[in-house]
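Since the structure comes first, as structure tokens, the remarks are kept for the end.
Let's look at subunit A:
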Amino acid sequence: MREVITAVFLGVGALAMLLAGLGMVRLPDLFLRLQATAKAATLGVGGLLCAAAVNTGSLGGVAHALLTVVFLFAITPVATLLIARAAFHTGVPLWKKTGENDLAEKYRAEAPPPSADSLIDGQ
Partner candidate 1 sequence: METGLILAVGMLYAAAIYCMLRRSTVRLSLGLVLLGSATNLALFTTNKVTRSGPPLLPKDGLLAGPVADPVPQAFILTAIVINFGMLALLLVLVHLAERTVGSDEMKHLNTEVPPPSAPNE
Partner candidate 2 sequence: MSALLWNLVLALLWGAVQDDMSVGNLAIGFVLGLGLLAFISPRPGPSPYARKWLDILKLLGLFAREVITTNWRLALEIATPGIKSRPAIYAFETEARTELEVTLLLLIINFTPGSLGLEISEDGKVLYIHNMFTTTREAFIRNMRENVERPLLRVLR
Partner candidate 3 sequence: MTNLLILPVLIPLAAAALSLLLPARAGLRRALALGATAALTGVAAWLLSAVWHQGVQVLRVGGWEAPVGITLAADLLSAMMVLLSGAMSFLCVVYSAGSLEARQEAGAHYPLVLVMLAGVCGSFLTADLFNLFVWFELMLVASFVLLALEAERERLEACLKYMTLSLLGSALFLIALALLYAVGGSLNLADLAQRLPGTRQPPLATAAAMLLLAVFGLKSAAFPFSFWLPAAYHTPPVAVTALFSAMLTKVGVYALYRTFPLLFAGDPGLTQPVILAMAVLSMVAGVAGAVVQYDLRRLLAFEIISQVGYLLVGLGLSSRAALAAAIAYWVHYVCAKSALFFVTGAVERVTGTHQLEKMGGLSRTHPLLGLLFLVPALSLAGIPPFSGFFAKMALLRAALRAESWGVAAAGAAVGLLTLYILMKVWREVFWKTPPQEARGTPGPLAMLGPCVVLALVMVGLGLGAQPLFVLSDAAAGQLLDRDTYIHAVLGGAP
């Protein structure tokens, strides 16, 4: 029984991870890929960790798994914010089919930071 439940979690997690990986390659711009990581990865890691929690059955295992998931939930958005902000500052292009962009208005007033040039590969 436990193995079956574990298997379900494993399946969800593995699938989410695979999708995230695929998304990294397939999705056309940074923000979409951020979406893929943020969600699929949290879902994927969450699934896999839950599988482990169920499988081990020990309190320690559960605590570790849950703590990891909680931490990831908490910290990933922070990283996302920082990366997105950096991306805007450095002029990372949006996918051409992106619709409205309110953030562009906000940043138009601000000057880009001086170190921006070096961030694009090969420059």
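If you want to know what made the cut, all candidates are chains of the complex that A comes from, given by their letters.
Criterion: a residue touches a chain if its C-beta (ideal position, glycine included) is under 8 Å from a C-beta of that chain, and two chains touch if they have at least 3 such contacts; residues count from 1.
For clarity, every value in this text was computed on a predicted model and none was experimentally measured.
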| item | value |
| --- | --- |
| Selected neighbour of subunit A [touch, this complex] from 1, 2 or 3 | 2 |
| Contacting residues of subunit A [partner candidate 2, same complex] | 15-16, 19, 22-23, 26-28, 31-32, 34-36, 38-40, 42-43, 59, 73-74, 76-77, 80-81, 84-85, 88, 95, 97-104, 106 |
